[in-house]
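With one protein chain withheld, the remaining protein chains of the complex are depicted in position.
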Amino acid sequence: MEKELTATLLFSCPDRKGLVSRISHFFYEHDGNIIDLDEHVEPSERLFFLRVAWNMEGFTIPPESLRSTFSPLAVECNAEWSIRLSSKRHRIALFVSKYNHCLQEILWRHDRGEYDADIACIVSNHADLKYLADRYKIPFYVFPLIPGNKSEQEQNELALLKEENVDTIILARYMQVLSPVFVEHFPSRIINIHHSFLPAFAGSNPYKQAFERGVKIVGATSHYVTGDLDEGPIIEQDIIRISHKDTLDDLIRKGRDLERLVLARAVRLHLEDRVLVYGRKTVVFE
Amino acid sequence: MEKELTATLLFSCPDRKGLVSRISHFFYEHDGNIIDLDEHVEPSERLFFLRVAWNMEGFTIPPESLRSTFSPLAVECNAEWSIRLSSKRHRIALFVSKYNHCLQEILWRHDRGEYDADIACIVSNHADLKYLADRYKIPFYVFPLIPGNKSEQEQNELALLKEENVDTIILARYMQVLSPVFVEHFPSRIINIHHSFLPAFAGSNPYKQAFERGVKIVGATSHYVTGDLDEGPIIEQDIIRISHKDTLDDLIRKGRDLERLVLARAVRLHLEDRVLVYGRKTVVFE
Amino acid sequence: MEKELTATLLFSCPDRKGLVSRISHFFYEHDGNIIDLDEHVEPSERLFFLRVAWNMEGFTIPPESLRSTFSPLAVECNAEWSIRLSSKRHRIALFVSKYNHCLQEILWRHDRGEYDADIACIVSNHADLKYLADRYKIPFYVFPLIPGNKSEQEQNELALLKEENVDTIILARYMQVLSPVFVEHFPSRIINIHHSFLPAFAGSNPYKQAFERGVKIVGATSHYVTGDLDEGPIIEQDIIRISHKDTLDDLIRKGRDLERLVLARAVRLHLEDRVLVYGRKTVVFE
Partner (left out) sequence: MEKELTATLLFSCPDRKGLVSRISHFFYEHDGNIIDLDEHVEPSERLFFLRVAWNMEGFTIPPESLRSTFSPLAVECNAEWSIRLSSKRHRIALFVSKYNHCLQEILWRHDRGEYDADIACIVSNHADLKYLADRYKIPFYVFPLIPGNKSEQEQNELALLKEENVDTIILARYMQVLSPVFVEHFPSRIINIHHSFLPAFAGSNPYKQAFERGVKIVGATSHYVTGDLDEGPIIEQDIIRISHKDTLDDLIRKGRDLERLVLARAVRLHLEDRVLVYGRKTVVFE
């Protein structure tokens, strides 16, 4: 059975009267069958956000003319927007270092078919996790980092990502900071998992920081990567309770479970085009 | 400063192609400024649900013609629907017995202005909680129940509710079962709080049942009342963790906090016209 | 029915072999019937913590000799310790400013008998909440603050607290910073509620900070007050999920519910002598 062809519009613009009516009128005019529509108005900044998923069957605009036909309306609204056809699957690169739990989780879910996307490759600065890539038959590339070669290696990585048509990078506990130059190539397209409830305990060793502060709850945060470390727009967060009985090792162990789940959920939201970014915040249409 | 006049449409009908476009076109035609639009399609039963809130300023249909102008579209769609103007505030009757915590919570929130609604009266089968009604200056009516007078007292209560133009009844730990005859007068308009995670531990003494079963989590459920006890459509649920250290009294104490919050949230959702009922389920547009 | 006389020991010292055996031997020797015993060893700092509750009936040490008889063992262990008889109820002062929700919550629970303690007085820098004090018949004292009189007013407050034999201060959204001089009089005896998940969003306007950062979860933290603002040992924390739909006002409203619950729980833990402080951390024997 062939899957139905659908399309998803993400759209944001300055708010003004009648936007929902105006845009859904566009679908009305072209016999579009809306499957899902979510809108949000941010009142303090007067911004309008919209996600529309619709069926391409019976739609009077053919896929190849979609962008050009919709464009005038977007221009009129001064909007940022994207349209993705379901036939155009996201292509993912996973970046890892030595921790295997987040990689394992994403590979396992992908293998089960939870993500409607392709994993193009796994990139690492170490060879340690090659066995996992092999297990799931995903190409694994090592770009070792030594003092002074970071910029060069990032260029090599970018070349690979371009060749592989990657549009989404998942940092599955990648223990290197990407340069602003690298990040600029993938705006709102690099997903990181930080092992704390940001903005608490930003930086390194967050579990140690949490342990020393004596908090009763630890968290994990998945966010888009920007030039500012740990300051990118937050996609998803979750927490677990801890107590004085938990040692630092317990925090790390419990935190692993959290990191896996929070990253997995953020990845899902991104791949289903449910996240809109504005400033350092997100609108998440769940 | 006068509050803006807005209106809220709740709408459900059999699903078919183009419904969102069709209905938002109605607002487009009449210069309606949509503040909030939420839609949901239930795929297994092919039902369509919609909530639209819009500004009446500049809307080309005057308030008094709203229903008649919208009606043909609703008929065409074979829809169940309601429209409420923000100027028409909900009128609430609170039903209580002897427990004060849920009543206290609702009165306190109402007093703070959290609910944009009027509390018309408090009804009880006991006089115990009159002091709370007095504190917040709400009329308090006692309808004592003795064997054999239930049906008569329900008629008296219905007369009062009619006189007070009550549209919503909140059972804030009201320890009597309302008759189907009574319930029929307020379909999807009587909100109950059950002190368990329904359907677990329906019936009486749920905390005792939970204690004896040795569960590690207890819950509370707020639902609309139907003729079937504890079987009505669920609006909101929440839980707390317990352990072997908790006695039955601890469960009851912890449960009180939960009941207060869950009921308060359900009331809010109902008063803001965010709940649509179908069969014994709800769509909650949060 | 008279309540049984019980006693509670809180005890902490450098860890060493055989401490539990040694101390429970003390109760064994004196025919003590242990109701509840909790111990914890903090391995990284090698500290030992113990809470023992026991029945005084049949105990061979009379209440008046309790401290002197136990003291040698504590000295031998180089311990910090306290013993409280259940007949000696905690005496509380509530400090408030203008927000009523936390005060209301504590008064309501006290009124229900949830706290086995006396509320000696309510202290405020404003007269606004006197009506609540009156409702529950608790003495209410206003100590207005104007530039330059803080130190003098704190002395007046201390005099009142001394006269009233207050041992525990609850800052129920008291909007003033207490001076280190004041705090020193009540070490680990002043409980504050901070309306964020500390250490995230310390300082003023945490909901605004959280809103602007775009977090998906907000929290509340109850902690002991020390000389360092928002840095005191954490007793209890909890969180709720928020989304892009929540305005700053929604955050504040939802946060109120959280503040009430988290403060209420921390107060309970403190009043039942379940919290031991070391450095800026706590051991909480729940």
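Read from first to last, the chains carry the letters A, B and C; within each, the first residue is number 1.
Going forward, contacts are C-beta pairs under 8 Å (C-beta built on N, C-alpha and C of every residue); 3 or more make two chains touch, one makes a residue touch a chain.
Only a predicted model underlies this, so the values are computations on that prediction, with no experimental measurement involved.
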Residue of A:Lys98, A:Lys162 or A:Arg253 touching the missing chain in the full complex: A:Arg253
Per the touch definition above, residue among A:Ile35, A:Leu158, A:Leu229 or A:Leu261 touching the missing chain: A:Leu261
Interface with the undisplayed chain - residues on chain A: 101, 104, 108, 112, 114, 135, 245, 253, 257, 261, 264, 286
Touch list for chain B against the chain that is not drawn: 40, 42-44, 49, 197-201, 212-217, 219, 233-239, 243-245, 247-248, 279-284, 286
On chain C, residues whose C-beta touches the chain left out of the figure: 17-22, 24-25, 27-28, 31-39, 41, 58
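Rule of thumb we're sticking to: only the chains that are shown with their structure count from here on.
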Overlap residues in chain A, where contacts from two or more other chains coincide: none
